[in-house]
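Missing here is one protein chain; the remaining ones are kept as they sit in the complex.
So that you can tell them apart, the chains are marked A, B, C, D, E and F in the order they are listed, and the count of residues begins at 1 in each.
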Amino acid sequence: MVMPLALLEKSMNKNISLLLKDNRTLEGKLTGYDEYMNMVLEDTEERTSEQTRRLGVVILRGNNVVSISPL
Amino acid sequence: MVMPLALLEKSMNKNISLLLKDNRTLEGKLTGYDEYMNMVLEDTEERTSEQTRRLGVVILRGNNVVSISPL
Amino acid sequence: MVMPLALLEKSMNKNISLLLKDNRTLEGKLTGYDEYMNMVLEDTEERTSEQTRRLGVVILRGNNVVSISPL
Amino acid sequence: MVMPLALLEKSMNKNISLLLKDNRTLEGKLTGYDEYMNMVLEDTEERTSEQTRRLGVVILRGNNVVSISPL
Amino acid sequence: MVMPLALLEKSMNKNISLLLKDNRTLEGKLTGYDEYMNMVLEDTEERTSEQTRRLGVVILRGNNVVSISPL
Amino acid sequence: MVMPLALLEKSMNKNISLLLKDNRTLEGKLTGYDEYMNMVLEDTEERTSEQTRRLGVVILRGNNVVSISPL
Partner (left out) sequence: MVMPLALLEKSMNKNISLLLKDNRTLEGKLTGYDEYMNMVLEDTEERTSEQTRRLGVVILRGNNVVSISPL
């Protein structure tokens, strides 16, 4: 059994990909999270089919996140 | 009586299909979950009528899930 | 007085119809539920005006359910 | 002062009309409710400007209800 | 300082206007409310730019209410 | 550090501007609020690019508010 938060813990300081409710995809290094799945990403990039936008450090609110994938 | 979370427990390490609120369908092996129906899937694939996309390991937020089916 | 959850209890192992927030209608045998109206259905079918799709066993998240009718 | 739940209590075994968030209107005999305004209706009919559909017994989730009127 | 619920209390048995999330406007006499801003209105009318519809007694769920104005 | 509720307190009896989730903008004198950011406004005006509508006293539900600005 891999609890969802345990997998976040294992992904610390590694690159992850996030799908948000507004259909944006973010990639960045996970440097923090809390029990609500709020997350801190570094070197974040927003990727769409057309472009890549550098966002740097980002705090994500967990309730906007659909899914999280380690990269 | 099969409690919903008990059925998730029985589905551990088996393939399940998830329908998300944004109408995407994911299939993968359930390797973890918590009381909020957050889930961890491995070998996840997103399937639409047009294509299949390999997503690998995915943490799903339970509040985006509409329904779950063992495969 | 018929409490809503008591009616679910009385519907156990019987066929019910569910209307979901995304306007899909599911029919199946209710084999479990919990206090949040999460439900387990067996022999589930999704019915639209155009087609019937067999879904088998399904866990439904209660917060996606609009209404439930015993059949 | 008429507390909202007290008015539901007074409406027991009487016909009520419900407006749902998805703009459907249901009419039926209120035979049960709980503190979340989940309700049980009997002899329920869904009424739109074009048609009337008989739904029989229905459990309504309170969070889909906009307003309730005794008939 | 006028606490929001205190203003509701002061509006008891007076006419108020409600704007709902679905953009409908209701007017009626406030005859009850609870801590969630669920409300009971009497002699309720729904007003749109095109027409006025008499709804009589209505229980409103507070989470559908955007704003309330004493008349 | 200015806590958000402390800034509301400092704005008491002063004019504020509110942006609501439905994109309406309201201006009025803040005469009350509670811990949920429900608010009471007096001399409220709704402003759109096309018109100004006088609303008088308004109770606003906090969960419909996007942002608040002292004027």
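Odds and ends about this structure:
The criterion applied here is as follows: a contact is a pair of C-beta atoms (placed from the backbone, for glycine too) under 8 Å apart; a residue touches a chain by one contact, two chains touch by 3 or more.
All figures in this text were calculated on a predicted structure; none of them were measured in a lab.
Residues of chain F that touch the chain left out of view are 1-8, 21, 23, 37, 62-63, 65-70. In the full complex, chain A contacts the hidden chain through residues 12, 20, 22, 26, 31-34, 38-40, 44, 55-61, 63-64.
The criterion applied here is as follows: only the chains that are shown with their structure count from here on.
The set of chains touching chain C and also touching chain D is empty. One inter-chain figure worth recording: chain A and chain B are separated by 19 Å, centre to centre, where each centre is the mean of the chain's CA atoms. Remark: chain B and chain F have CA centroids separated by 42 Å (rounded to whole angstrom).
Within chain D, the positions touching two or more other chains are listed as 63.
Taken as a contact graph, the chains are arranged in an open line, each linked only to its neighbours along the path.
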